[in-house]
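Quick one: structure below, then a few questions.
Apart from one protein chain that is not included, each protein chain of the complex appears where it belongs.
Going in written order, the chains are labelled A and B, and every chain counts its residues from 1.
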Amino acid sequence: MTDVSISTDEQKLDTTAARLNEPKTASWVTCAWEIFRKDIRVELRTRYALGSVALFSVTTVVMMAAALSGAPVKTEVKAALIWVVLLFAALSGLARAFVREEEAGTAQSLRLTAPATAVYAGKLLFNLALVFTVEAITVPLFSVFMPIPGVRYDLFIPILIAGGWGLAAAATFVAAMIAQTTSGKSALFAIVSFPVLMPLLMAAVQGTAGAFSQVATFEARALADIGQLSIYGVVMTTASLLLFEYVWHD
Amino acid sequence: MIPLMLVPLIVWVAVWGYMWTLDRKVRALAAEVDARDTEESDR
Partner (left out) sequence: MISSRNADAGFASSRKIESDPASSFLKVLLLIAQSALIVAGFLWLAPADGFRNPDLARIVVFHVPCSIVASIASTVATVYAVIYLAKRRPSDDIKSRTAFAIGLLLWVLTTVTGAIFAKVQWGAYWNWDIKEKSILMLLLINIAYFALRSAIDNPNKQAAIAAAYAIFAMAAVPALTYLLPNSTPDTLHPKGVITTKEGLDAHYKIVLWSGVLCLTGVFVWAMRIQVRLEELALRVQKSKSTSRGAKVVITELGP
């Protein structure tokens, strides 16, 4: 009798151990995806971040075009302007992913139920969607109000994608940090993220200027810039994943 | 050249003097805190 009961206990331990040793990746991915889906659902319901970001983008482009309507503007300047608008418009909405959680009080339950890196990944996906939406609104607006002839879209679009990814990766990490500060969040978000975004901005503007320039050497250089932007994106995502738990957990 | 040289020279000596004084004060403070701690434990 004793032997049978011991072996049953051992079986129980074996199955528990087997369950614990199951690959965690499946549940990690589900976690991240669920966080992303929930954020999208909430966003589509309230349209808070989307609204403010879209409005910011429209207003800024129109104001800029109005201010510059009299003067001829060089294409390099337009390249810089479009990224300034993208940056500011994105920054106005990228912090929401974390600030909303902290303000609503749901952040604590998120800390207890999901692994830290999965939280970052889910929020990153959401912010990526936001950045690409901003780009989808701003770029057509720009071509209407400040048209650029002969844009090499095969260079410009990869720049927008790679640059957008780097922007979302860095901004999501910074957003998690400033969501835990006590006051002055929006100003702090800009102050803290801009130095980190400087390399991204410079590479993106240079590449965009190359895509607009219609000059072969600059267009070739834009390819190098796409590479640099991708490397920046990889570095920022990796650094964020490694450091996120120190920011997220106590 | 000499008047131009005196500016960084005087600044440097002043900075050094400040650091020296601060160093002395911090050491004195450390001694006092140590003394207070031993008194506490003696009591």
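The definition used in the following text is that contacts are C-beta pairs under 8 Å (C-beta built on N, C-alpha and C of every residue); 3 or more make two chains touch, one makes a residue touch a chain.
Nothing here was measured: the structure is a model prediction, and the numbers come from that model.
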Contact residue for the chain not shown (choose from A:Y48, A:Y153 or A:F194): A:F194
Chain B residues touching the omitted chain (full complex): 1-2, 4-5, 8-9, 12-13, 16, 19-20, 22-24, 26-33, 35-37, 39-40
On chain A, residues whose C-beta touches the chain left out of the figure: 170, 173-174, 177-178, 180-184, 188, 191-192, 194-196, 198-199, 202-203, 206, 221, 224-225, 228, 231-232, 235-236, 239-240, 243, 246-247, 250
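Here, only the chains that are shown with their structure count from here on.
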Chain A and chain B, separation of their C-alpha mean positions in angstrom: 48
